[in-house]
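For this view, one protein chain was removed and the others were kept in their places.
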Amino acid sequence: MIELRSVTHAYGDRPVLHDLSLRLAERRIAILGGNGSGKSTLARLLNGLIVPAAGTVTVDGLDTRSDGRAVRQRVGFVFQNPDTQIVYPTVEEDLAFGLKARKLPKDEIARRVAGALERYNLDRYRHQPAHQMSGGEKQLLAIAGVLVLEPAYVIFDEPTTLLDLRNRRKVIDLLCGLPQTVIVVTHDLDMVKDFDRALVLEDGRIVADGPPAETVPAYIERLG
Amino acid sequence: MLSTRDLVLCALFAALLGGLGMAPPIPLGFLPVPVTAQTLGVMLAGTILGAKRGSIAASLFVLLVAAGLPLLAGGRGGIGVLMGPTGGFVLSWPVGAFVTGWLAERFATTANPIRLFAVSVLGGILVVYAGGIPWLWLVAGLPIDKAVFGSLAFVPGDLIKAGIAAVAASGVRRAGILPIHA
C-alpha cells in the first residue's frame, strides 16, 4: 500500500499540492486532472523521484525520504515520452540497464532480458537501434524496461498521450493485463472506465474520489 | 563528482555536436575542409555547461569519432581523420570548450551577449586554432605563418558562429534555465 500523510509540495513559491492524505491500495487507480493540477507531481512523489516539502509518503511502510532506493525498487515509473526513457542505443542493452544498475548477477540479467524480449514481442528488434522503432514500439520498450525490474507497483504518467489509436490500444491492453498494482495519471477517460478507483485533482487538491463511474462524470462536469 | 543530471547533460551536448555535424556543411571551395556548425556546439557546451561538463561533452564526442562513428562534417570519422592534417582542430575541441566554460564561469555569468561572444571567440576560436595550426605545421610541415594565413579564411565563418552561440546562450540564460553554476 502507498500512503500519503499531509503531503504538501511547492516548486519555489508556487504551491502544487495542498495537505494531501491518501491511502492507495486498489489494484487499478487513475489520477485525473487538467494541466497544472499537480497530478504529475503527485505521481513523482509516489516513487520518491520527488520528496514532499512537508508530510510523508510511504510505500509498504518504507519512507520515500529515507528509503528512496528501496522504494524505487518496489515502484516502477513509466513516463509520457519514450524517447527520453530509452537510454541505451539498442533494445537489448536498454532492457538490461535497470537490471545492471541493481547489480543483479549476469545470468539473471540475461534470463530476464530474454523473457522480456519474448513477452513484449521485442525479440526481432533485439540488436536494433531504438531510434529506428516507431513511437508505439518505443513506448512498449520503455514499459518493458520498467517491467523487467519486476516492481510491485507501476506508475504511468500519461503513457498514451503521444501515441496513435492502435498503439494506444496496445499499451492499454498491456497495462490492464498487468498483475501489479497500477496507478495511471491520464487524460484518457476511456482507459480508466474499468478501473477500481479514480481520483480527480484540481489546483493541488482532491476534488473527487471513488469508482470511475462516479468520478469521471464529475471530472467532465468540472471541465465544462 | 558528476551527478546523474551532469552525466545526462554531457551526453546530450556531445550528441548535439554529432547532430550539428549531420547538417549539410557549407563548402568554402578552396580547401577540402567544409565549414560546419560543429564549433558552434563547442562554444555552446562551454557557455551553457561550464568548463568541466563542457569539456567532458566535447571529449565524449572526440572519443566516438576515434571509435569510428562518422560524426564529423561530411560523414567523416575514425582515427585517420584525427591523425590527418586537420585533426588538431578537432582534438582541440575539449580544450576549447573547457576554456570557453572557464571564462564564462568568471566573466560571462549573465545574459550579456557581448561577454558571451567574447568568451566564445577566445575559447571556441582562439584556443581551437592554437591547437589546430601547430598540428598543421607538425603533420603537414606547413610553416606556422602559412598555416596561420591559411586558417584565416575560416575566421569570418567562426566569428558568425560565435555570434550565434552568444545570442543563443544569452537566450537560454534569459529563459532562466540552468544557470552556469547549477
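List of remarks:
Order of writing sets the chain letters: A and B. Residues in each chain are counted from 1.
FYI, a residue touches a chain if its C-beta (ideal position, glycine included) is under 8 Å from a C-beta of that chain, and two chains touch if they have at least 3 such contacts.
The definition used in the following text is that contacts and distances are computed from a predicted model.
The protein name that UniProt records for the chain not on display, among "Heme chaperone HemW", "Cobalt ABC transporter permease", "Cell division protein FtsX" or "Molybdopterin oxidoreductase", is "Cobalt ABC transporter permease". Remark: the absent chain touches shown chains A, B in the intact complex.
Which of A:79, A:125 or A:195 touches the hidden chain is settled by the complete complex: it is A:79. Against the chain not shown here, chain A presents residues 44, 47, 49, 69, 72-73, 76-77, 79, 81, 83-90, 92-93, 96-98, 100-103, 106, 110, 127, 129-131, 145-146, 149.
Within chain B, the residues in touch with the undisplayed chain are 1-5, 7-16, 18-20, 22-24, 31-33, 37, 40, 44, 48, 56, 60-61, 63-64, 66-71, 76-86, 136, 139-143, 146, 150, 163-169, 171-172, 175, 177-178.
By our rule, only the chains that are shown with their structure count from here on.
Annotation: 39 Å between the Cα-based centres of chain A and chain B.
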